[in-house]
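First the structure, in the form of structure tokens, and then the observations on it.
One protein chain omitted, others in place.
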Amino acid sequence: MKIGLIGLGRMGGNIARRLMQAGHEIVAYDRSAEAVQALAKDGAEAANSLDDVRAKLGSPAIWWVMLPAGGPTEDTISAIGEGAKDGDIIIDGGNTFYKDDIRRAKALAEKGVHYVDVGTSGGVWGLERGYCMMIGGDTETVNLLDPIFDALAPGLGTIPRTPGRVAEVVDERAEKGYIHAGPAGAGHFVKMIHNGIEYGLMQAYAEGFDILKSKNSDKLPEDERFDLNMTDIAEVWRRGSVISSWLLDLTAIALAKDEKLEGFSGSVADSGEGQWTIDAAMEEKVPANVLTASLFARYRSRVEHTYGDKVLSAMRFGFGGHVEMPQ
Amino acid sequence: MKIGLIGLGRMGGNIARRLMQAGHEIVAYDRSAEAVQALAKDGAEAANSLDDVRAKLGSPAIWWVMLPAGGPTEDTISAIGEGAKDGDIIIDGGNTFYKDDIRRAKALAEKGVHYVDVGTSGGVWGLERGYCMMIGGDTETVNLLDPIFDALAPGLGTIPRTPGRVAEVVDERAEKGYIHAGPAGAGHFVKMIHNGIEYGLMQAYAEGFDILKSKNSDKLPEDERFDLNMTDIAEVWRRGSVISSWLLDLTAIALAKDEKLEGFSGSVADSGEGQWTIDAAMEEKVPANVLTASLFARYRSRVEHTYGDKVLSAMRFGFGGHVEMPQ
Amino acid sequence: MKIGLIGLGRMGGNIARRLMQAGHEIVAYDRSAEAVQALAKDGAEAANSLDDVRAKLGSPAIWWVMLPAGGPTEDTISAIGEGAKDGDIIIDGGNTFYKDDIRRAKALAEKGVHYVDVGTSGGVWGLERGYCMMIGGDTETVNLLDPIFDALAPGLGTIPRTPGRVAEVVDERAEKGYIHAGPAGAGHFVKMIHNGIEYGLMQAYAEGFDILKSKNSDKLPEDERFDLNMTDIAEVWRRGSVISSWLLDLTAIALAKDEKLEGFSGSVADSGEGQWTIDAAMEEKVPANVLTASLFARYRSRVEHTYGDKVLSAMRFGFGGHVEMPQ
Partner (left out) sequence: MKIGLIGLGRMGGNIARRLMQAGHEIVAYDRSAEAVQALAKDGAEAANSLDDVRAKLGSPAIWWVMLPAGGPTEDTISAIGEGAKDGDIIIDGGNTFYKDDIRRAKALAEKGVHYVDVGTSGGVWGLERGYCMMIGGDTETVNLLDPIFDALAPGLGTIPRTPGRVAEVVDERAEKGYIHAGPAGAGHFVKMIHNGIEYGLMQAYAEGFDILKSKNSDKLPEDERFDLNMTDIAEVWRRGSVISSWLLDLTAIALAKDEKLEGFSGSVADSGEGQWTIDAAMEEKVPANVLTASLFARYRSRVEHTYGDKVLSAMRFGFGGHVEMPQ
């Protein structure tokens, strides 16, 4: 199929390449002419504007937008939508908030344009490993796009089949690495929860390694200390343990390079998806202590001292005369 | 009654003074001769060693130990116990772990010595307001000491009676500000939970003020900011609101002095009691998310970055190529 | 002043009464004619529709809307706004989400109508104790309404002044029990955080009493149990302890009636304000573990078993062959 790919960053560029490797044609556009040229070298048709892309796409036009969520995606989809014709398809492969998908799909449907949201996991490894995709949209359109998703997905590969899985009951596409989760918004909703879980998994490992590492600390009495090796612990847990995972593999890679992780500041960013996950939990009245604590740990990592901490000290001073000085 | 008071710090000294104001006699001892002299000026009989205290006390000897929990208290009670006679009474008024009380009471009982643990709340305000006391020990001994507890407690004072409270059913001492909670250890157990709750209450206010204060922050888009006055907010909540409390009064005092609380570092200490409360919760299999989060917030306030935070960044780098630099 | 009071539930009715006691005139309207008649007996002027209220108010008309947040408030304010004239004032005394205030204020300002949001704390006790009020709106209007707020507030009363509070620097109204927190929305924002804190305080006490109560449980080995009296503990903590508060007073009242609290199901509701507080924390990137855990504890109290719990058991079955049967 022929796809207009808008946004050629790390994710967008690799998606384009994986699609071309599977025989699809790419019309490539990015604000950066350099990025366009780089992809053109790899076989894409270069475009220098959205209009140019449109001119070069057939009918119906298929667009894959791979831009930062929020303003950039919103503006671009809005611009594409204005010039779109009945039957055209716009795919948002970024990290859009699912309620924005629902709104956009409704607006575009009024002029016969189909909107498909694709939550895409796989990071920088996707070009090689394939992308795990969670897709929202109307069934006819999602089915029409199947060759695209099939090309991007990892496929059955070497991951063993789930015992007891019965293809008649459940979606066979899931085994290849993509699902049609539901109507517009459902794809990004599932991806959002995926990222919320990711925060929780990461924080579980982080706390565990923190307790291990602090067991070596000279803040403990000498006879309570061990001299544990983080690098070997991460490695051994990859092998036969209950907590093996891809995130642990990544941790093991980092620790093999530097057990002290001194290259990292300890200030941890968060994308919006952790926050949206908590919003969803609250809308549904579902307790989500772990996912929330994971998000808050990142907020906390980015400030030295909170005003709240000072309020605590002020109370302590009030009732006990404690004064807490800078360490 | 005549009481040997060991440990004349802020708490011990004021307890001695309040007892003397009520007509009790104090034999005072502290490692610091200066502290002993200061109390002697206020009417106590000075002693220069534990043996000297013992010589000056009648029989049965009544000891009130008011020292830091752990080593100092343990050693002193051990030393007193060695020279104690059948019928003597040792009161531990500090913040001892309740299982240590149980152990000590058992050991001392073998030689006929009574052990009483008194969890004491009131901080530096106790001399004036009276102390709230939670007492563990055998009933006969606790009853015998009643004049001491009665003198230290706030008494009915101006705090309104609880509607519906029926003196025949419940302990009338509670209205005066002290209870006999149970056998040895029960006093400190109740005090320990009291402190655990205190952590939770404090953290609830701390988080609330943090959210209020951050609403003024220039990190927010300008049209999402307010210019809220912490000092006035603390004050107004003292007056007719559901969240009025003594801790809020203390917060209002601190904010009236300096809304920015710049004199405080934001590094917050914790005594052992928060930790013991969580231990108790876990022994009983009781979920205690709020009390635990309050304790952990203090741990977190005392480190700049955790190893766990760096583990998070290392994973993020692994799957997405994010590098998180020092802010 | 003459005020049209819309919504004569427990809060609205008592507010009307307290205003009339201070000499203000009330035009009263409620869907329930009975509620209107009840208030008319106490001196209010009865109205049978919003139009009727409008006809009976002077110019500028002052409205106090005291209805459940969401639909009822929105519809009523919308209806009042449609017929309002330049200079009229609409006060929302309910628990409205502060962003709705900002939106409404902006819309009403276009026709010269002033919108004031009043976060009101005090519950069923307010008629007698007075209401604590956090007010948002333009300064001129809030000042104009001062006689109303002054009448509703508790006033200086018996609550001691905060030492060190300097009237020139801070708002003297705070000492009487109301503040002008900022522009429209600021009042409800501060009230929202107030309620968020309230959740945290309540949960801290709840967990503490849970740990105390469970220490009596026959699930513990006999030699680890105490026989603690919840009623006396709540009472003694009211007297001289660091954790005394109005919420503790209420707990003591409940426990004095029934230590086992058997009249309560243990299923705990939440209004929207806890959730909005967490939303605000996330928008500001402020960690709020305690407030969030408090909210989630309520969600959890309302379901018997979560799907998440079953997912845990399913995994445990997977790796260890554990089967967890209904208890």
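Read from first to last, the chains carry the letters A, B and C; within each, the first residue is number 1.
In this text, contacts are C-beta pairs under 8 Å (C-beta built on N, C-alpha and C of every residue); 3 or more make two chains touch, one makes a residue touch a chain.
As the structure is a prediction and not an experimental result, all values here were calculated from the model.
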Given A:E207, A:D270 or A:D309, the one touching the chain that is not displayed: A:E207
Residue of A:G12, A:G93, A:G137 or A:P154 touching the missing chain in the full complex: A:P154
Of A:A33, A:A55 or A:V236, the residue in touch with the unshown chain: A:V236
For chain C, residues in touch with the removed chain: 10, 123-125, 202-203, 205-207, 209-210, 213-214, 246-247, 250-251, 253-255, 261, 263-269, 289, 293, 297-298, 300-302, 304-327
Hidden partner interface residues of chain B, rising order: 242, 275, 278-279, 282, 285-289, 292-293, 295-297, 299-300, 302, 306, 308, 319
Residue numbers in chain A that touch the chain omitted from display: 121-123, 126, 129-134, 153-154, 157, 159, 162-166, 169-171, 173-179, 181-183, 185-186, 189-190, 193-194, 196-201, 203-205, 207-208, 210-212, 214-215, 217, 219-220, 224, 226-229, 231-233, 235-249, 252-253, 256-257, 277, 280-281, 283-291, 293-294, 296-297
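Note that in this section only the chains that are shown with their structure count from here on.
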Separation of mean Cα positions, chain C and chain A [Å, integer]: 39
Approximate Å spacing (C-alpha centroids) for the pair chain B, chain C: 31
Contacts with two or more other chains, residues of chain A listed in rising order: 289, 293, 297, 300, 302, 306, 308, 319
